[in-house]
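What follows is a structure written as structure tokens; I'll ask about it next.
Only a single protein chain was left out; the remaining protein chains are all shown in position.
Chain lettering (A and B) follows the sequence in which the chains are written, and residue indices restart at 1 in each chain.
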Amino acid sequence: MKRRFPLYLLVPLLIALISVPTGFFYVDWNKSGEGAGLYSRDWKPEAIFAYWNPKDFYQSVDTVVGVFDGEQCVQCHQGVTPGIVNDWRKSRHAKPSGQQATVYCSDCHGNNHEDLHLPTPDVCGSCHDKQHGEFIDEKRYGFPSHSLAMERALDAKHFADKPKAEVTACLQCHSVASKCDSCHTRHLFSAAEARRPEACITCHSGPPHPDDETYFHSKHGQLYLAEGENWDWSKPLSKGNYPAPTCAYCHMDAGKHQVADKSIWQFGIKQVNPLTAGNIVKRKQWIDLCSDCHEKDWSADRLKEMDAERKRAWKKLYKAESILKSLRSDKLLFPSAKQRPFYPMNSESDLLHYERIGFFEGQASAFYNVSALERDYFEMWYFENLTAYKGAAHGDASFIKKGHEAMDKSLKLIQDKADRLRFIGELENNIKNDQQKYAPEKLWKNGEYTLYNRDNN
Amino acid sequence: MKRRFPLYLLVPLLIALISVPTGFFYVDWNKSGEGAGLYSRDWKPEAIFAYWNPKDFYQSVDTVVGVFDGEQCVQCHQGVTPGIVNDWRKSRHAKPSGQQATVYCSDCHGNNHEDLHLPTPDVCGSCHDKQHGEFIDEKRYGFPSHSLAMERALDAKHFADKPKAEVTACLQCHSVASKCDSCHTRHLFSAAEARRPEACITCHSGPPHPDDETYFHSKHGQLYLAEGENWDWSKPLSKGNYPAPTCAYCHMDAGKHQVADKSIWQFGIKQVNPLTAGNIVKRKQWIDLCSDCHEKDWSADRLKEMDAERKRAWKKLYKAESILKSLRSDKLLFPSAKQRPFYPMNSESDLLHYERIGFFEGQASAFYNVSALERDYFEMWYFENLTAYKGAAHGDASFIKKGHEAMDKSLKLIQDKADRLRFIGELENNIKNDQQKYAPEKLWKNGEYTLYNRDNN
Partner (left out) sequence: MKRRFPLYLLVPLLIALISVPTGFFYVDWNKSGEGAGLYSRDWKPEAIFAYWNPKDFYQSVDTVVGVFDGEQCVQCHQGVTPGIVNDWRKSRHAKPSGQQATVYCSDCHGNNHEDLHLPTPDVCGSCHDKQHGEFIDEKRYGFPSHSLAMERALDAKHFADKPKAEVTACLQCHSVASKCDSCHTRHLFSAAEARRPEACITCHSGPPHPDDETYFHSKHGQLYLAEGENWDWSKPLSKGNYPAPTCAYCHMDAGKHQVADKSIWQFGIKQVNPLTAGNIVKRKQWIDLCSDCHEKDWSADRLKEMDAERKRAWKKLYKAESILKSLRSDKLLFPSAKQRPFYPMNSESDLLHYERIGFFEGQASAFYNVSALERDYFEMWYFENLTAYKGAAHGDASFIKKGHEAMDKSLKLIQDKADRLRFIGELENNIKNDQQKYAPEKLWKNGEYTLYNRDNN
């Protein structure tokens, strides 16, 4: 017997048939603004964005007219910008080996001076296929990864709501997704350069990811600093070629342009189970790598210590979260989400006004427009936690100590402030009228990261 | 008809005739104390000042007697202090080119061992006239400038009132005005050395001017760190000679010993209009300089970004100032200027006891003897603001981020504390008697930066 289509499913089906395409259409429409990314209608690019994200924003200079071949570019620029021509002359592009043809300016920038372009990774990839393929492959692993750095920055909720002068600074490092010269500086484009740690530190330094500091404090970094100038940087990054490892030796071993597939603890901002089946496979890769120089046991033990350090850090972080959440339940966070400027891409009319505490409630996008106590936790979670993490990962004991001492201090501070808030809360109940007089909302509501920017960015 | 001298102008004229010379005389008399500078009668030099400010304080060692010629100095000191003789032997002073005569120890220090002197810039200037002239020319541009560094330090109001042990540290860097070996280390006095960034970082590091950190984080600094040891430092600082710029390349281009005349944003402690006619001329100089390697548009856009960053920073700073000023109006700053030790060079009998907030009220000289909240603002203004500024100026996005995040946090903290002060203020009105009991003034009045130092420094 044929079964009839169950009529009671018709309504949800219709809703789905309408809403899903509408949603896709809305997102698509949203992306077609003057800016870029998911909120492209809410901001406009600054001129400098052309250089951080050339694919979307670069416009050729048109002060020179004409179509030129490579030799002509070089001749003229030898006088105009001799430094970059000198760099190029030293590069393999200018002195190709064997059958290869010289790679001229025009091969990457184009010939027509009124329609030049800044080379994006796919331009480099037209010759350096393997490296480009590995680089793009990172996308499969989600963020953080170099090749997603730009689009995830532009899609971040706070991108449109934060003042342009500040988000511009973000794009400088996130431009690593848009151009290869973040690591292989133009116009030498040297592999040897990118094997050295300095190629990474322009971006990987300072909180929240003190890779710079922790590497250079480690024994590995110390050996590099003292003796690196005598190492042969033309050699590939493999076993026996270097007296001590650099960033690239461990994270891009054998020159593989893929740093995401071996990552266990990832960015350190949410707790990760390091002992899933997949992570145990990665762990073996790490132990093999460390064993280029160290005992296998030593390598395994170091990773176990890192597990222990991470577990310890999360114990502290969860404790702080629970203090904050308990204050939230008792409505003692001051100013509350209702009293202060709203979160990025939210508005006063939104139904949900609550304090976001911890990674899963979306705190990452909410480190401003929060109360002083929530900000304290943000710093504990984002800066101090990652200080300890990178110390553990790179063999810098001083940063483990620094991070944990800072977290201890923050936890104490949060407890202390929580006590005060509870105490003051009691008092306030007794003097409600007085409180009305000084009307704290007025002071707080006037936030900097609000619709103002959305309209003017 | 002849007009009579208007008699009613006689009194002010007489007052002016008496008071102006009296004022000059008083300032002059004030400068003739045992110390130096405007408050020389209020402090005495420590022995070490002889080395930071030799013009005013150096006294020759008299353990060796005799008058010696240059070769004799060298012979004897080869045994006593071989390191400095080795340095000299490598210098152009020891191996002059062409017609030039050897420059011996005695040419700068004198021949009579009982009456040696430490060479001040004018001693060096007797040969290096062009460089000395440029160095002195900085004075026209006011402070900050290297050649005014010592006298402005000594003339600072807090110099006499701060404990000697602390101001001594200041003079170490400010001695750059008093001797050329701050940058050209004795006794090699190398131009090549001063072209490298390390020559600057002994002083230009850490808050409030993290030039060190921001340069080395930038792509420019990264290239220097990785490859600088292979560059030819004997070349002059001009277009095409260096693969990346150093401090001196940009701020002393072509070796000009004048860093003040191209300065737009200056020290960053007061808001500057970057678009005055004069500053647009300077901006063109900067764009030309950047264009040694970069596109003109790129260079202009980077400077525009810096304008935007500065404007943004001042928006935050002024907001904090307004919170503080509003508390001051309501007499809620605790302890108030009347309750605490007075400002440098003030005294209890002064009529004006008010909290100085912001640059124009003289906060720069008042970062101690203030309340906790004013100190918070000081840090925001002097350290966090300048962190962002130097990040923007030197191409280190991480310091822009760090500075602005710190300012956001400070602003939040200041708001939070202001709320508490207002709330507590209400409470206090209800329990005035209790407040008398714990008499906060006693705790605060016993300040460290007071007349005690003025009498004993």
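The rule is short, and it goes like this: a residue touches a chain if its C-beta (ideal position, glycine included) is under 8 Å from a C-beta of that chain, and two chains touch if they have at least 3 such contacts.
This is a predicted model, so every value here is computed, not measured.
Novice: Per the definition of touch given earlier, which of B:T81, B:Q100, B:S126 or B:S326 contacts the omitted chain?
Specialist: That would be B:T81, which touches the missing chain.
Novice: Please identify which residue in A:Q75, A:S234 or A:Q415 touches the non-displayed chain.
Specialist: Within the whole complex, the residue contacting the unshown chain is A:Q415.
Novice: For the chain that's not shown, point to the residue among B:G23, B:P163 or B:P236 touching it.
Specialist: Of the listed residues, the one touching the omitted chain is B:P163.
Novice: Under the stated touch rule, tell me which residues of subunit B contact the chain that is not displayed.
Specialist: 46-48, 50-51, 61, 63, 81-84, 86-87, 163-166, 168-170, 172-173, 185, 188, 193, 196, 198-199, 201-203, 205-207, 212, 229, 334, 367-368, 370-372, 375, 379, 424, 427, 431, 434-435, 437-438, 440, 443-444, 448
Novice: May I ask you to list the residues on subunit A that touch the chain which is not drawn?
Specialist: Contact residues on subunit A toward the absent chain are 217-219, 222-223, 225-227, 229, 239-240, 242-243, 291-298, 300-302, 304-305, 308-309, 311-312, 315-316, 319, 323, 391-392, 395-402, 404-405, 408-409, 412-413, 415-416, 418-419, 422-423, 426-427.
As a convention for this text, only the chains that are shown with their structure count from here on.
Novice: How many angstrom lie between the centres of subunit A and subunit B, each centre taken as the mean Cα position?
Specialist: Averaging C-alpha atoms per chain gives centres 36 Å apart.
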